[in-house]
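Presented below is the structure to which this report refers.
Note that this complex is displayed minus one protein chain, with the remaining chains in position.
Let's look at chain A:
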Amino acid sequence: MTSTAAPSPASTAAPPEPPARRRWSPSRRMLPYLLVAPALCFELLVHLLPMLGGLYMSLLELTQFYLRDWLNAPLAGVANFSFALDFNSAVGVTLLRSFAVTAGFSVLTVGLSWLLGVFAATLLQRSFRGRAVLRTLFLVPYALPVYTAAMIWKFLLDQDDGMVNATLGGLGLTDGQTFWLLGDNAFLATVATATWRLWPFAFLVLMAGMQSIPHDVYESATVDGAGLWQQFRSITLPMLRPVNQVLVLVLFLWTFNDFNVPYILFDKSVPNAANLLSIHIYNNSFITWNFGLGSAMSTLLLLFLLVVTAGYLAFTSRRMKDA
């Protein structure tokens, strides 16, 4: 990379700076940009450029007739948006319902995952026998590829041969014939599957966050006579705030955009109660081949997430400063 031998002609021409052995390495000012550039290029190619393309497509009349030559599709203005948001038509109503289902799914899954995660991390905070084993065990569902996790739940919840119906029926709690993957139950099935796989992530991050809280804080609280519950409320939770800020946001974004769980659980026929926005837009786009409309719906989804994220970050950052 750098060579100290053989001064090159250029360095003799312009003597004092830069030193000869730094000649072929880029200047210190340029280097960080060069190091970041490859990562940036790929992100631009796969994320930013297509996203701009998607925003543009949402303004086109991009039905199946124009797909082959999409750059020449006629402009539709905001027609796609007003169509998607026309709550007097079937398209608007199903989109609104899908939004409500997604919001419910996301809030429940994030809430449950966080609660289970903080519960388990607190119980495992102090050392005892078997702690390391449990810690590893709890992480297994998150380590599974998401499609195998969803496949397992699809099998568990199978109406005829599934474990859940066999057990509930065997115990006499139900007749053992419940359709978990049809109708309104499908919502519960989706939340259960997503939570099962996601809570270990909350657990992993919260556990690492708790480990970075110094021991002596707890010790002096004990000396002051604070009970375990008080310590949890006045030490653990406040100290976890920076970790929670990012964790809850990421969990929210992941669940709100979730595609995998309903895609694997229900194949092509997704029940209304589990029709998350991503799969709703996906199926809509590929059934009607109206990519303009699909892009408009995706754009609305992005706008919503943008507003929520900005509001969330502003709100939580101010609270952290106040604290």
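Everything that follows uses one rule, which is that a contact is a pair of C-beta atoms (placed from the backbone, for glycine too) under 8 Å apart; a residue touches a chain by one contact, two chains touch by 3 or more; residues count from 1.
We take it that contacts and distances are computed from a predicted model.
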The complex's invisible chain, by UniProt name, from "NADH-quinone oxidoreductase subunit H", "Glycosyltransferase family 2 protein", "Integral membrane protein" or "Carbohydrate ABC transporter permease": "Carbohydrate ABC transporter permease"
Footprint left on chain A by the chain that the document does not show: 1-2, 4, 21-22, 25, 28-29, 31-33, 35-36, 38-40, 42-43, 45-47, 49-54, 56-57, 70, 116, 119-120, 123-124, 126, 128, 134, 136-148, 151-153, 155-156, 158, 161-163, 165-167, 196, 204-205, 207-209, 212, 218-219, 222, 227-228, 242-243, 245-247, 249-250, 253-254, 257, 259-260, 263-264, 267, 277-278, 281-282, 285, 291, 294-295, 298-299, 301-302, 305-306, 309
